[in-house]
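To keep things clear, I will list the structure first and then write my remarks on it.
The complex appears here without one of its protein chains, the remainder shown in place.
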Amino acid sequence: MDKPFAITLKPGSSLANHTGSWRTTRPEYVDRLPPCNAACPAGENIQGWLFHAESGDYEKAWHALVENNPLPAIMGRVCYHPCEGGCNRQHMDSAVGINSVERFLGDEANKHGWKFAPAAAASGRRVLVIGSGPAGLSAAYHLTRMGHKAVIYEEAPLAGGMMRFGIPKYRLPREVLDTEIQRLLDFGVELHLETKVTDVQQTMKDGFDAVFLGVGAHIAKRAYIPAGDANKVLDAVSVLRGMEDHDAPLLGRRVVVYGGGNTAIDVARTAKRLGAEESIIVYRRTRDKMPAHDFEVEEALQEGISIKWLSTITEAGMGERGDDIMVEKMALDENGFPQPTGEFERMEADSVVLALGQDADLSLLENVPGLVVDKGMIEIDAGMMTGHPGVFAGGDMAGNERTVTVAVGHGKKAARAIDAWLRGEKYAPLPKPELATFDRMNPWYYSDAPKTMRPVLDIIRRQSTFEEVLGGLDETNALFEARRCMSCGNCFECDNCYGVCPDNAVIKLGPGKRFQFNYDYCKGCGICATECPCGAIRIVAEEN
Amino acid sequence: MLKQTEGSHAVAEAVALCRPEVICAYPISPQTHIVEGLGEMVKSGDLKDCEFINVESEFAAMSVAIGSSATGARTYTATASQGLLFMVEAVYNASGLGLPIVMTVANRAIGAPINIWNDHSDSLSQRDCGWIQLFAETNQEALDLHIQAFKLAEELSLPVMVCMDGFILTHAYERVDIPTQEQVDAFLPPYEPRQVLDPAEPVSIGAMVGPEAFMEVRYLAHAKQMQALERIPQMAEEFKTVFGRAIGGLTHSYRTDDAETIVIAMGSVLGTIKDVVDEMRDAGEKIGVLGITSFRPFPIAAVAAALKNCKRFVVLEKSLAVGSGGIVATDVRMAVTGMGLKGYTVVAGLGGRAITKKSLHALFAKAGRGELEPVTFLDLDWQVVNRQLERERQTRRSGPAAESMLRDVGTVASKIA
Partner (left out) sequence: MSLQPVKFYQTGTFTVGNRLLAPEERSVQANMQRTNSLNSGHRACQGCGEALGARYAIDAAMNATNRQLIAANATGCLEVFSTPYPETSWQIPWIHSLFGNAAAVATGIAAAIKVKKQKGQGGDVRVVAQGGDGGTTDIGFGCLSGMFERNDDVLYICYDNGGYMNTGVQRSSATPPAARTATTMPLGPEPGNVFGQGKFVPAIAMAHEIPYVATATVADLRDLEYKVTKAMGIRGARYIHILVPCPLGWGTASHDTIRMARLAKETGIFPVFEAEYGEVKSVLAIRRPLPVEEYLRPQKRYAHLFGKSPAVATIARIQALADKNIRKYRLQARQGGH
């Protein structure tokens, strides 16, 4: 076309006008730390694996998950999911059911027999892992991934630690446990059962370059309760451990559990399932002070467990048949501590189970120089190493927070530290990006979607059998739940920035490749950042 | 084909023969019959493949024309007087964008006071709008000029106004020779737009142009009109070969060879003037006529050449540059700059005032004697005017500006008295 001068112009010629020079602030893509990830003691990249689950690629999601935690099917059952407590979605409706999706993925993996991605090339280094609880399994797994030979010595006849000998089956079916442990063994973790380590330094001499201790805490704490003979006073750990034996423990018709932790609840619920007509928890403080998780208390109450608040057992084995106990009423002082009131009550009890916590058995560490033990707990540095070089520790024996998840996290962290140590380096964790707080997001963009409830086993069956109480999500529900994730702080390719820029200054790189700013044209208006649903764009002042 | 028909209808037939693709117009006397005629042809199917659009205003008419022309459709509209003024913004725009729209202006006075009769105030108000303006003397010329107008417009990518006197031509029944479709087709090729809105080759038409290029754009518009000065006479020649009629061109000289006085005019009044000239020639006066067909571009050289040998010229125009005098006269004076001619401006026929042979005889005789005022208002009723002026002098005390204006008019009046 022979265009008239000046009044008729060639299409798109404004590309010659670089409006980027107008800019005083610039947008930048960032990956912020999602609060769920920040809250996960196992350091899972939850947002990362949910991203794949959202699109229905469960295998990819599972692989992303097990990069940090090799036990999703277990974790999806027993983890107290602090991640959900951090979840930003709670500010909209309710937290994403991260845990239930995790379980779904774990179960899918078990169903389909998915295997871990191949490990790194063998380093030729051998690491001794003591204990096959979650801490030990996790350390062994991560060490194996990194190419080291991990060898577990386990005292018990079966692997799993408290996951097997503590957590009741109605919460963690043993097939699930077995399957996930077997996957680890298939992956190359070496396990020696019924192999108790009594002297670490001695055992180390079997050709190990480092050691990870994950012996847990198994010695039940006792409270002094004057008791006659007739009364059965047991401890929770033994009772639960006994559940794994052929003959279930005999607890009687009326069981009193003393304590307020999750273990107390587990024992009380177990007693009910073993046929106790009455299963009563005696706890010295109030419900809101109880360390047990509220949902577990709730489930227990539903199952007919009764709880005596503000009460202590002062005497057992009373009365003619020796099966009465004396309970004293307590009252909270202004600091919230229970104080005796002098008011007493007699109760009948066929057995009293003490669930007052456990201490670690550290006898295998005697003679190890440099170790520091404080209040029954071994001291470790930021890299999980004890005072003795090359001796690392984690899990229940090394922390106040005693959960499977913390143990898994410890195992991972220790494995990384051991890996560094083996290379003669000091482990330095990557700096954490800033938190993807809710105020950095634009929640408008998320569809309304209340949390999916997991199916719950009906009451009658719960009181009589050890069948799993909480069911899993089916595929649709899991997908739904995954999609409730808001991908806080991390681009999930919603195309908003690409769409909302009035200057076409965002380049879409294609599926999975995210976006790029075209600073030739970006005027720095900031719309992209304001309208980014997940807060993955920040605005920074333009220099000069 | 010879036909006794109304001027408007003759033009409608000519336009139809040009195969317009879009016709959009808004009614105003005395243009209505042209558009109605075209409408009938569209309806009857005599005019095929043509969109006839009833718009809601002249502004819309020209705007629709801009859109269709820019999209490559041969586009026609017609208006007059108030209608032309109502579309002015778009009129300028059409030429600024270089769109070859053809528009008939059925010349009519401009109000207030509202007046439906003929003069040239409307198209002359658009003197500088960038359109080519061709004035028809007869209905035959009006008809033929439309055919030339399309060709000229499309070749130059400029809009063309064909101006014909309202009522005097538009409503006059005369015998005209209506060409055949074959003739028109042979003369006027299909419209090949210079620029077109086309998804296959997108462009942005109508950019905002700043000081850095605006002068150049305007100069180029001027240069195009200068090109037209060359093309218009050539086109008249080409027309003659196809149609056998000498129509168009820039100017027409009539009995000017040895003329000492040359009367210059545009449009149908030339007929009356020629009659008077004939009579005066018979009486031995050396008088001739120069008819201007192309008012824009203004044929400076042609006018100068035509007046080369005369002693004086009289520009008789149906328009008034209020506060100054003549409009056409100004241009003619520019054309003869330095030639030492005496020139007279005669404002005549405003708002349809009859221009009689009698008055012209007297006028030309006076001019021949060198007695004419520089600016003359033909057949003005001085009694009425003076009475009014007198009244206003007595009752109006509206400040210095008004006072001085009154004084001015008073001077003119006293000269005549």
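First chain written, first letter: the chains are A and B, and each begins at residue 1.
In this text, contacts are C-beta pairs under 8 Å (C-beta built on N, C-alpha and C of every residue); 3 or more make two chains touch, one makes a residue touch a chain.
Bear in mind the structure is a predicted one, so any value in this text is a computation, not a measurement.
Of the candidate positions B:V203, B:V242, B:I300 or B:L380, contact with the hidden chain is made by B:V203. Considering the whole complex, the residue from B:S8, B:Q31 or B:T75 that touches the absent chain is B:T75. In the full complex, chain A contacts the hidden chain through residues 6-7, 9-19, 22, 54-55, 444-450, 452-453, 455, 473, 476-477, 480, 483-486, 492-496, 498-505, 508, 510-511, 518, 520-521, 523-527, 529-531, 533, 539. Within the complete assembly, residues 21-22, 24, 49-51, 53-57, 59-60, 63-73, 75, 89-90, 93, 97, 197-199, 201-210, 212-213 of chain B touch the chain that is not shown.
Note that in this section only the chains that are shown with their structure count from here on.
Centroids built from CA atoms put chain B at 92 Å from chain A.
Those residues of chain A that touch chain B in the complex are listed here as 1-11. By the touch criterion given at the top, residues 96-98, 157, 194-196, 201-207, 209, 213-214, 216-217, 220 of chain B touch chain A in their complex.
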